[in-house]
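Heads up, the thing below is written out as structure tokens.
Only one protein chain is missing; all other protein chains are in place.
Coming up: subunit A.
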Amino acid sequence: MATIIGGLAASHVPAIGGAMAKGLQQDPYWAPFFDGFNAPCRWLEAAKPDAAVVIYNDHGLNFFLDKMPTFAVGAAPEYRNDDEGWGIPVSAPFPGDAKLSWHIIETLVGDEFDPVTCQEMLVDHAFSLPMQLFFRDRAHSIPTVPVVVNTVQHPLPSLRRCFKLGQAIGRAIESYPEDMKVVVIGTGGLSHQLEGERAGFINTAFDRRCMDAMTGDIDGILGIDPHELVELAGSQGVEVMNWVAMRGALLGDVHELHRNYHLPISNTASGIMLLENRPKLARAA
């Protein structure tokens, strides 16, 4: 059976791609962000996962408002990136694990989730940047399953719904009859807002609460409704929904191995986390 060995989370602002293209990883502005990936990268090199399920939101590369799924799952052998209109380089394609995708889709639908299934799907910077940041040289060789959550158009799914989606993804992976190790990645956030007179809004206290909740009081944040989440995290800070879905997929005992919190990168407070998912210890009879 497949096992989920851990969960990872990282911000995904396009400016990271610009910084990478210009080789600014050790620039004083960017180093505190990029250095935050050293520990998770070392862990991934040692743990050697066989596949990555990446939960993110599309920013108008693959999906437009004509057909906007609340949840979508990729089911393709390969995922391409493309021109997103804001000048960051187009990345090389990413391999997909279509067999694992279809197993997840079948399990989700059986579990009363009804995602859109995509045999062709462009993946944007919210997928490509975290893959490159976490996997470096292996970013384009590890098989992936992209999962897209709507953070663009209200009504948004609630945090509790995203958590339950994650739990269903976790059950799907753990019932997959291949002997393989899987990591689940949630991308986006943390607090930021691009538009309106409140542009530039950042809420460090809420960000820390969300990071603490990954191994602590997760239930304490699941009751926050989407409107309240906009108020607390900013219009685009709602992307923490993807973190919550990732956390839902970790069904074992979850331990924080690493965190990095730094701001600002572009207009965003950046959070990076590595969570280990250990098998639940059998309770004493």
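Basically, contacts are C-beta pairs under 8 Å (C-beta built on N, C-alpha and C of every residue); 3 or more make two chains touch, one makes a residue touch a chain; residues count from 1.
Throughout what follows, contacts and distances are computed from a predicted model.
Q: Hey, which one's the missing chain according to UniProt: "Protocatechuate 4,5-dioxygenase subunit alpha", "Pyruvate dehydrogenase subunit beta", "ABC transporter permease subunit" or "Transketolase subunit A"?
A: The missing chain's protein name, per its UniProt entry, is "Protocatechuate 4,5-dioxygenase subunit alpha".
Q: Quick one: which of A:G110, A:G196 or A:G220 touches the chain that's been left out?
A: Of the candidates A:G110, A:G196 or A:G220, A:G196 is in touch with the missing chain.
Q: Contacts of subunit A with the missing chain: which residues?
A: 13, 15, 59-61, 64-66, 82-87, 152-155, 193-205, 227, 230-231, 234-236, 263-264, 266-267, 269
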